[in-house]
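Below: one structure, written as C-alpha cells.
Of the protein chains in this complex, all but one are displayed in their positions.
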C-alpha cells in the first residue's frame, strides 16, 4: 500500500520508471472468460502514443504491450494479467542539470523530501510515462465492461479548454475528436488552438487545459454510499493523473451559484424506466450512479518543463536556475485525454465488480 | 469494503442512519500514548452542531460524543477508538411523502436502484448527519497530528463563495471566521451574505457555496507517488462529503489558463530550508507535500430540500411532484466547513502514518 | 489497518476492552434485504455466554446485543451494521498485582513492548471478551449465508480433545454436543472429561483442547487461488482466536505421513455432480472449496491464568512471582467452540461475496 495500486475489486498495480528497461502493470480481479487479446489493448495505447503530431513529445516509442499472463486461448482466466511495455527510446543523455537541481513544478523536490533518493533520469517514477500502463489497464477494463454490461457502454474524452480558450459547447460533435490533434469536439476551436499552440510552442512556453470525460450507458446503482463513492473514486482517479489540479462532476464548481430549483434534476417516466429532465448532477447522486451520463472534467496545469529559466535550488542547498531542455509537450493536457478515459473505465469496472459483491 | 471506511493506516469506519438510535465510528490505527479526552472531540462537534443560527437546520441535538474504547487514563492505547453520538431529536413525523417519492437531487433514487430497499427516514444513511462522525474522527486526527508533528500544524476552513457571491481575498482575515455565522474570512462579504441568504431562506429556496481548507505546518514529503497521492486522497475525501461536486488544489481550474512560467513555483533557500516564491501548486507536487500550505477548495451544490415543488416519480413508477418540507439549511455549504477541516485532518494523519511505515 | 478488522468484502471491525463501558463491532458489506433481528444474533451469543457451567468463568454477563444501524423494518439495508454489547459485570477489583506484573502466557508483556502502554484491567483489549463481538458478527454472517446459499449450509463445532484425552471418532454424534458442557460429540468422552476437568479445576490448574469445525453444504468454487485462499483465510481466522496455537485442514499434520495414493480423494459422478470417495483434503483444493465438507481443527493452549505461582518480571524490570486469582476457565477451549463456528461463518460469507465480485 505505497500508492502504486488502484481499485478495490478490479485492482491494478503499475511499476516502472521512465528510463528503466520497461514499465508495466498487473491487473487483478478480472472476471474469467472475457475475450481479450493484445490488439484490444494496443488500440488504446496507440491513441496515447507520443510523437503523433508536432504538439506532443517527439519521444519515439512503439509502446507495444505484451500480455504475459492471465489470458488463455483468447479468454481471461481470472488470474492476474501482467502487461509489459518496453522502454525503447531512452536517448543516452547528459543528466547533469536535472541530476542535482529541482525543477520547479516537477516532483523532483518532493520525491527527494520523501525518499531521500531519486531516480532523476527523465523524472523516474514521476514521469507521465507511467500513464501508458494506465491506458493498457484501461483497455482490460473496457473489455470487462463490454462483457458485463454490454456494448452500450461508451467512454469518450475531449479537450474542452486549452489555456484560456474554451470550446463552444453548442458546436460539440464527438465525431470531431479524431479529426484534430487535440481531441477537440469543436472544429472551430480546434482550428484556432492550432495556431495558438504553435505560438506557445515556439516561445518555449506551455499551457494548461481542461478535459471532459463522459461515460454513457452506465447502469443506475453503481457506487458506494459514503466513502469510495463513485464520484469520490473518479476524483481520486483523475487527480492521480500527472499535472491534474482539479476535478468536477456534472456542473461542478458552477453548482455553487445555482439555486436548489435550478440544480434539481427532475424525473419523469420514460420507456425504460426513470428519465431525468436535466443532468446537473453529472449522473451521480449520493455517490451512486443514476443511469444518466457520468460526466467528469479535470484541469491539467501547464507543462512544467519550459525553455524559460526559472529560479530553483539544488540538492546541496545552493540557489541556482534551471532551463528544462529536451523533447516536451507544450500542452500535456492533450495526452491526458486517453488517460482520463482509461481512468473512467477502470473506476467503472471496479464499481461493477464491487456492486456484484454486495448486491449480486 | 462497502464504502463506509476511509484511510489506509489511520482508518475510520462510520455507521448509523439519521433516525436510528445513534451514529458513530471506529477509528483504528491511532498511535498509542496520544492524550485524548471527550472534550477534545466535543469542541469540534460543537462547531458543526446544527441550530446555531437561523441559517442552519433547526434540528436540536446536543451531539454529545462518547469515547467507548481505546483510551485509558487519558491516553490512547493503540486499540480501536469507538465513538458514539446519540440521535436525540428524531421528531415523530409523517414520512408519507418521502417514503415513496424520490426527492430530486437527493440519493433516494440511487440508493433504491442500488440496494432495492431504503431507510427513508430523514434520508437514512445518506443524511448529512453522518458527517458528525467525521468531525469526531477528525478530532482524533488532530490530536494525532499535534502529538506527532507538533502544535505548528493548523487546519482551518472558510466559506469563500456563497451562491454567485465570492469573497474579496484581499480582505481575508482568519480571525473573522468565528465572527459570523458563515465561517467567512471577509467581514464585508459576510455582512452582504446575511441579507442575501435571508432572502433565499424566505423564498424557500437554497444556494450552493465554495469552501476553502488550508493546512499550515505540514512537513514536506507526505503523500504517495502515483495513486492515493496526497491530492488524490484529498479529492476523494472532499468529494465524499454530502453535496460536494468539485474539488481543486492550489490554483485548480485556474491553472489551465496559466503558462508554464506563471505556474512554476520558484524556489530559494530560506532560514529553515527551501522557500517557495509562490504557491500555485497548493502545497503538493507529484502527489507529495512540499512543505507549503496545503490548499483545497470544494464546491457544495444547493440544498436539494426546497419548498418549490419539483417533478419526480415514486417507487411504483408513477409521475408525481414533491415539496420537501421540514427543517433544512438554505445553504448546506456552511455546515460543510468543519467537515472539510475534519477530512483534511483525517487525510493528513493517514499520510503521516503511511509515511512512517515506508520511510521511517 | 491495525489488526482489528477481518474480511475483504464481508468485513467487520471489533472494538472494546474487557473493562470499558461496552464492546462491539461494525459489520460492513452485508448484502441488502437479508432478514435480520437481534434475536438471530442473540441465540449464538447465548451459546458462548460465560457462567453456564462450573467449567466456564463465573463472570455474569447477560451479553445482550443491540443492533444500532443497518437494519430497517427487519431487513438489512446494505449499510453498516453496528452491534453493541454492554460490559455489565466489571467487578470493582484491586488490579495491583497485574497492573505492574506481566502474567506469563498472557499478552501483557508483548502489548507493553508494542504500545508502551496497556490497559491492564482484565487484559484490556487482549481479553477473550472480544470474542463476543465475533460471535455476534458471525450471526450476521450466518444470516447472509442462509439468504445467499440457502438453508442447506450448516456450520457446527465440537471439542475433539481435552488435554491429552481425544474423543473416539467412531462414536461421533452431533446431537450430543448440546447434551454436555463441552460441546463434545462423544458421550463417553464427555463423561470422562467431566471428572477429569473437575480435577484440573480443583488443582487450580488448566488444560488445553482441540476444536473441530465443520461446514456442510458449501458450494464448490469458493476461495482464492494463491493468497487469501479459503484455507489460508480459515487458518488466519482460527489462529486469531485467543490462545490458539495450531490450525489444520482435513487430515492436516497427519497428511505428512500419507502416500500420494492414500491422500488422493478420488472422484466419481453422483446424482448432483461430482462425488468424492474420501475427504482427506477437508473440502479445499488449491485454496478453493470442492463442495465437500470444509473441515478445520485448531488447538487451544491451556488457560494462562492459574493458581500456581509463576516466575515473571514487572514493568520496572524487577524479577517477581505472580498468581492469577479470580474467575477463570480451567479449559478456555470449551468457550472457543462457538467462536470457531463464528469465524467459519465469517470466512465463508466473505468468500461468497468475493466470489460474486469476480465470478458473478
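Chains here go by letter, A, B and C, matching the order in which they are written, and residues are numbered from 1 within each.
The rule we apply is simple: a contact is a pair of C-beta atoms (placed from the backbone, for glycine too) under 8 Å apart; a residue touches a chain by one contact, two chains touch by 3 or more.
Since this is a predicted model, take the numbers as computed values, not measurements.
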{"item": "Selected from C:43, C:110 or C:179 as touching the chain missing from the view", "value": "C:110"}
{"item": "Options C:22, C:215 or C:306, residue touching the unrepresented chain", "value": "C:306"}
{"item": "Sites on subunit B contacted by the missing partner chain, in the whole complex", "value": "1, 9, 29-32, 78-79, 148, 225, 353-354, 356-360"}
{"item": "Contact footprint on subunit A, counting only the chain that is left out", "value": "1-2, 4-5, 8-9, 11, 13-17, 20-24, 26, 28-30, 32-33, 66, 68-70, 72, 75, 77-82, 114-119, 124-125"}
{"item": "Where the unshown chain meets subunit C, residue by residue", "value": "1-6, 8-9, 14, 102, 104-107, 109-111, 113-116, 125-126, 130, 161, 163-164, 200, 205-210, 220-229, 231-240, 242, 245-269, 274, 277, 280-282, 284-291, 299-306, 308, 310-313, 317-319, 333, 354-355, 358-359"}
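In the analysis below, only the chains that are shown with their structure count from here on.
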{"item": "Identity of the chain that, by mean CA position, is farthest from subunit A", "value": "C"}
{"item": "Interface with the most contact pairs, given as the two chains involved", "value": "A-B"}
{"item": "Between subunit C and subunit A, distance of the C-alpha-averaged centres to the nearest whole Å", "value": "46"}
{"item": "Distance between the centres, which are taken as Cα means, of subunit B and subunit A, whole angstrom", "value": "26"}
{"item": "Distance from subunit C to subunit B - Cα centre to Cα centre, in angstrom", "value": "39"}
{"item": "Junction residues of subunit B - those touching two or more other chains", "value": "1-2, 4-5, 8, 14, 114-116, 125"}
